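The structure is given below, and queries will be raised subsequently.
Note that this complex is displayed minus one protein chain, with the remaining chains in position.
Now for chain A:
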Amino acid sequence: MAIKTIPASRGPAKTSGRDRAERKLAFRMTAPSLVIMALVAAVPIGYAIWLSLNQYSVRTAGLSRFVGLENYINALASQEWWAAFGQTFLFAGLSVSLELVLGTAMALLLNLAFKGRAVLRTVVLLPYAIITVVSAITWQTMFQPNMGLVTNVLSALGLPGGDVVWLGEHGYAMAVIVMADVWKTTPFAALIILAGLQVISAETYEAAELDGASKWQTFVNITLPLLRPAIVLAAIFRTMDALRVFDLPFVLTRGANGTESMSMLAYTQLRENRLVGEGSALSILTFLTVMVVSVIYVRFAGGNIRDVAKEEQ
């Protein structure tokens, strides 16, 4: 996927007046959008980076002092950051892998020809349409000890878990947060994978059938490889989202029991403690983490994403 660079020609290239005029026009036409892009994207990020290099004191009513990378060094030396870092990756790893497996299964199901498929496709998307905070509150209520739906059903059936304080212990709390995320976003993964499925031509399957391939062989040797780009695309979207997770742990546990995410840590410093420099540094670190992970994804699976784009044309 290396891009070959075109060797620069010696001396200024000879261009006709028309070429130059066209280039000028192109520049003039794109300039406004470039400016807007810069304002929309670069300015806030640049500003956040600048803030992160300063220390703001509550005492000085918002005045700052330039401290260079101190905020970053402090963050990277702190237990809190690495705990949040580890927990966020644990959460992302668990929820994204579950979402991909279940999403693929769901997509295969929705791809079957049956009556009411269109309705089901819409219905399946419902959890994704619910605002995360609202669904988080619902999950919290379900797992409430003593009166929550889950604990009541488990106790009524005499199953273990009826007396577990789900959101009060590390393993269980993390499990509930992962489940809530999987419940909410599997439909989204399924939708992307379904799009990938529909690109695979029927002839491929007919050929496989003629060759006498079993259902499982067809799935492993044809469907899955051809579906890979779509799955990778879903994985990128979901991983980026999962690494930025905030609302689920915030509502469900307030970060207790080792469920504090990187974004929550930044929020606490920024909004609750009004430590703008420290909070900005944490936000930038979160942003960098997400960026590095997505660059790794694109680097190792980028070609596949381009394939999807090509096939869909």
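Everything that follows uses one rule, which is that a residue touches a chain if its C-beta (ideal position, glycine included) is under 8 Å from a C-beta of that chain, and two chains touch if they have at least 3 such contacts; residues count from 1.
Convention: contacts and distances are computed from a predicted model.
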item: Protein name, per the UniProt record, of whichever chain is missing from view ("Phosphoenolpyruvate-protein phosphotransferase", "Electron transfer flavoprotein subunit alpha/FixB family protein", "Extracellular solute-binding domain protein" or "NADH-quinone oxidoreductase subunit L"); value: "Extracellular solute-binding domain protein"
item: Contacting the left-out chain in the complete assembly, out of A:Phe27, A:Tyr47 or A:Phe300; value: A:Tyr47
item: Absent-chain contact - pick from A:Arg23, A:Arg117 or A:Arg254; value: A:Arg254
item: Hidden partner interface residues of chain A, rising order; value: 47, 50, 55, 57-67, 70-71, 74-75, 77-81, 144-147, 165-170, 253-258, 265, 268-269, 271-275, 277-278
